[in-house]
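Removed: one protein chain of the complex. Kept in place: all other protein chains.
Letters A, B and C name the chains as they come in the text, with residue numbers starting at 1 for each one.
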Amino acid sequence: MAGSTYGNIFKITTWGESHGKALGVVVDGCPAGIDLCEEDIQIFLNRRKPGQSKYTTQRNEDDKVEILSGIFEGKTTGTPISMMVRNKDHHSADYSQIASYYRPGHADYTFDEKYGFRDYRGGGRSSGRETIGRVAAGAIASKILEQLGICITTYSRAIGTVEIDYSNFNKEEIENNPMYMPDSNAAIKAGELLKEKMAEMDSVGGVIECLVDGMPIGIGEPVFDKLDANLSKAIMSIGAIKGIEIGDGFAVSSSTGSTDNDGFQMKDGKIAKTTNHAGGIMGGMSDGSQIILRAAVKPTPSIARTQKTVNKSGEDIEINIKGRHDPIIVPRAVVVVESMVAITLVDMLFNAMTSRIDKIVDFWKK
Amino acid sequence: MAGSTYGNIFKITTWGESHGKALGVVVDGCPAGIDLCEEDIQIFLNRRKPGQSKYTTQRNEDDKVEILSGIFEGKTTGTPISMMVRNKDHHSADYSQIASYYRPGHADYTFDEKYGFRDYRGGGRSSGRETIGRVAAGAIASKILEQLGICITTYSRAIGTVEIDYSNFNKEEIENNPMYMPDSNAAIKAGELLKEKMAEMDSVGGVIECLVDGMPIGIGEPVFDKLDANLSKAIMSIGAIKGIEIGDGFAVSSSTGSTDNDGFQMKDGKIAKTTNHAGGIMGGMSDGSQIILRAAVKPTPSIARTQKTVNKSGEDIEINIKGRHDPIIVPRAVVVVESMVAITLVDMLFNAMTSRIDKIVDFWKK
Amino acid sequence: MAGSTYGNIFKITTWGESHGKALGVVVDGCPAGIDLCEEDIQIFLNRRKPGQSKYTTQRNEDDKVEILSGIFEGKTTGTPISMMVRNKDHHSADYSQIASYYRPGHADYTFDEKYGFRDYRGGGRSSGRETIGRVAAGAIASKILEQLGICITTYSRAIGTVEIDYSNFNKEEIENNPMYMPDSNAAIKAGELLKEKMAEMDSVGGVIECLVDGMPIGIGEPVFDKLDANLSKAIMSIGAIKGIEIGDGFAVSSSTGSTDNDGFQMKDGKIAKTTNHAGGIMGGMSDGSQIILRAAVKPTPSIARTQKTVNKSGEDIEINIKGRHDPIIVPRAVVVVESMVAITLVDMLFNAMTSRIDKIVDFWKK
Partner (left out) sequence: MAGSTYGNIFKITTWGESHGKALGVVVDGCPAGIDLCEEDIQIFLNRRKPGQSKYTTQRNEDDKVEILSGIFEGKTTGTPISMMVRNKDHHSADYSQIASYYRPGHADYTFDEKYGFRDYRGGGRSSGRETIGRVAAGAIASKILEQLGICITTYSRAIGTVEIDYSNFNKEEIENNPMYMPDSNAAIKAGELLKEKMAEMDSVGGVIECLVDGMPIGIGEPVFDKLDANLSKAIMSIGAIKGIEIGDGFAVSSSTGSTDNDGFQMKDGKIAKTTNHAGGIMGGMSDGSQIILRAAVKPTPSIARTQKTVNKSGEDIEINIKGRHDPIIVPRAVVVVESMVAITLVDMLFNAMTSRIDKIVDFWKK
């Protein structure tokens, strides 16, 4: 199968390898009439760019996006939007050794088994650079959500063992620290943890949290295409993610019905929930309260320490992976999670426009 | 959108409401030549049947499956297999009151908002009975996996706060206790917990764990259709699931790269992993080791206690939901999780048959 | 692959064999709030029922539809509508001989080669009875089109060599003659032709024509999902269809640009086309004028004459196919063509609701 296309109505197709000529995405199903320029995309791409702090890769990658189609006189035309980022910094020679063995924590082995060989340069298709296409598409999805009054807030909830303190929660803070944490104290502690782990030639994981405000009620389909099901696929499809929670998540397993059930009450003449353990999704459909989800991110698999593995000749060996190693994936993955959420929400919103005949008749009869 | 169809090559479409005439599923893309009879399906359906123990619903539901198409002389023909279970036990009168208000923890409110009204009898389409179609399809998928030497083991890992002790793990035990736990001691304790909660007119959640042995390497597509991504969607699409973990899951967030990375070593002349923190999936593809996943299940939302909610006239009210209430969903959901895993694995295995031109040429040239 | 599911948003999945227990369809993605009862479906099914005239099969088939889900209090609920027709009249004994050889003009040989064996009773899945599911779904699609002011007219344009004369065209006449021709003179001549062919133990083909009035402009997607492309697939997927034309169809090959181009002119303050050679579709999108399409139907392959073929033992043999043989497929296929057109139009109309951001914002902000 293919597997590089995501979405039903708002559909994205990504392509490209870490050290190929370029990476990109085709966004098909984007409505006509949206103001869009390369700068809109670039802002999103810059949020995933390395070299932003001393804790992330120091490579000088420009990741300059070029929009190749689908825009005319500054507006989307309704036809596919093709976007591309040229790869600049590839010295394939660096990767000659990696070709001969399987790095622990990477997809080298599974790629070789599936396809018979692999583009071993920088991880090829399974590199983190694959997310460039997702983020470029996410920038467009976000512009659509903005027009519908829907707002996504995404941040690092935990960097290794350092969690944010919600009593310090400050949304404005997120973009102000290299950890993308909404709590400046936690960000400082996280920085110290990373320094420590770098000294140990090791890496840490963390948790990304995402909140969605302003969703209309009833988005998501009741059975297989539940909103939470599609969000889970979207986020779990990002490399390095190993767990997903909606609302209270795993905590529900030790909760009770009397606690976990969100009651309803009238508030300012409208129906509102008294609590939000469900994280804004009931029966697979948005319920009008804040959508809450969390993703567990594993530690960066590329570490400087000596590791045991095997080579392609079937010998047990010890390796030292040279090069620059980020001690943490989390901060750079924040915008990737946000992008996949945005893309999913747009697709599900579009899907939800045909749930009632009265609204359909109204749409076409006008 | 539709949303009642799942899978790309091995495709299932479920239909039916809790108190409609019947529920069922169409399985399309099932290969020809598989021995299949109604008894094969019934065995699976019986695993989700209520009335199996004092802790689950005492209704006398037969849930007798009828295969309507796709079988000839005891074998699948390659054409769609339609299966149906007639609903027997519907006294719609019981549900007249439910029509007027929104039950906490249920999809009543979101259904009304999305569609303008709802089939309120027994939860309608969002009832647990919707899973009948999934389980019937899962029985077929399991037969296919069996022929490929792939084995799925699914069980309750936790019932409320009672977790299994892996030093007592006994696979044979799973079907021997009403908790579907592989640890008989834990099952006894869980039984006591449920008794207690029933007395309190309350309910509990839990965790289901699923292990897959015998998977070929390289199943799953590297980007959006990662094996873990599709499994996450499949399981999160089951009502009451609020979290998913693969391998170490959320624990990776506080782990380090040096611990989390699974090394490789030669073992009996073959490449093997030294550990399995990744839960059998690397870069979205099966890596030959055991696949491990966990799902968090929320407490049964229907509880006998008085709860606060609003009615359709916009008044704050207190309700007492009458009828039989299971204090736990987990044991009955075990086979549903297993079914969704089986369906996903078959679909991904079929998808993976076209990854290499040499194998394709070999297939067609024979 | 599957192959028994059609449509993207308005999605149908058919199942069942000629002599299995039942045949049916699941319609998923039907909006909530449409008045629907079994009689609505039955009216459509009766149009494809045999035994309506001396020229079509005299079997006493009831084809009584049962709606199993998706309706509550007389209205669609937005959940999948499952519909079933039980098979009544199966004496498998009749078909024992057919099992041993390959009937000319039938799918016996290709089925055996693809699947290794086949359900040979009455053609199995490739029987004309497979269209029951399509027509039941078409009845629902037609109800949706009706609410949008879209009207489909379908009829036999030619029965063998007998074509209708457009100067005699009378829409009311279509349902009045067993040929479903809008020209009573042609219908009489066609009847004579059929009598003659029956005497010769032979059969004839024909042409079905379909007109759609009232389509909004801009339905259809500009590249692969052109309205004409999807209509072509829909109709060519009906057994026995061997050709499709839109508008002037094959006649364009010998036309010139100056003739074939449809000009525009102002008419009552609106833009209108001066001619309609294009058959209502420009660049894959509806252009506001009448959609015109034609389908070529082959002669009934089951004929009473002695025919040459081979048996499964690889011997050249002569066969006489016993039983009732329709000398013509065309009249019974009229409603099948109409159904596939209706299903396609609804799906494309739903797809077209997200082409412009201003309309999307308007939809959600209300």
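The criterion applied here is as follows: a contact is a pair of C-beta atoms (placed from the backbone, for glycine too) under 8 Å apart; a residue touches a chain by one contact, two chains touch by 3 or more.
Predicted model only: the values in this text are computed from it and were never measured.
Engineer: Among the chains present, which touch the one that was left out?
Structural biologist: A, B, C
Engineer: Which of C:Asp28, C:Asp63, C:Asp183 or C:Glu245 touches the chain that is not shown?
Structural biologist: C:Glu245
Engineer: Per the definition of touch given earlier, which of C:Phe44, C:Phe72, C:Tyr95 or C:Phe111 contacts the omitted chain?
Structural biologist: Of all options in C:Phe44, C:Phe72, C:Tyr95 or C:Phe111, contact with the hidden chain holds for C:Phe111.
Engineer: List the chain A residues touching the unshown chain?
Structural biologist: 1-5, 7, 9-11, 13-17, 20-24, 26, 28-29, 32-33, 66-70, 72, 75, 77-82, 84, 114-119, 124-125
Engineer: Could you pull out which residues of chain C are in touch with the chain that's been left out?
Structural biologist: That gives, for chain C, the contact residues 1-6, 8-9, 14, 102, 104-107, 109-111, 113-116, 125-126, 130, 158, 160-161, 197, 200-207, 217-218, 221-226, 228-234, 236-237, 239, 242-266, 269, 271, 274, 278-279, 282-288, 296-303, 305, 307-310, 314-316, 351-352, 354-356, 358.
Engineer: Residues of chain B in contact with the chain that isn't shown?
Structural biologist: Residue positions of chain B that touch the missing chain: 8-10, 29, 31-34, 76, 78-79, 144, 147-149, 216, 222, 349-351, 353-361, 363-365.
One rule holds for everything that comes next: only the chains that are shown with their structure count from here on.
Engineer: Compare the two sides of the chain A and chain B interface and say whether they are made mostly of the same residue numbers, over half shared, or of different ones.
Structural biologist: same
Engineer: Going by CA means, which chain is nearest the middle of everything shown?
Structural biologist: Here the chain at the core of the arrangement is B.
Engineer: Suppose each chain is reduced to the average of its Cα coordinates; what separation in Å results between chain A and chain C?
Structural biologist: Going by mean C-alpha positions, chain A sits 45 Å from chain C.
Engineer: How big is the gap, in whole Å, between where the Cα atoms of chain A centre and where those of chain B centre?
Structural biologist: 26
Engineer: Which chain B residues reach two or more other chains?
Structural biologist: If we look for residues of chain B contacting two or more partner chains, we find 1-5, 9, 14, 114-116, 125.
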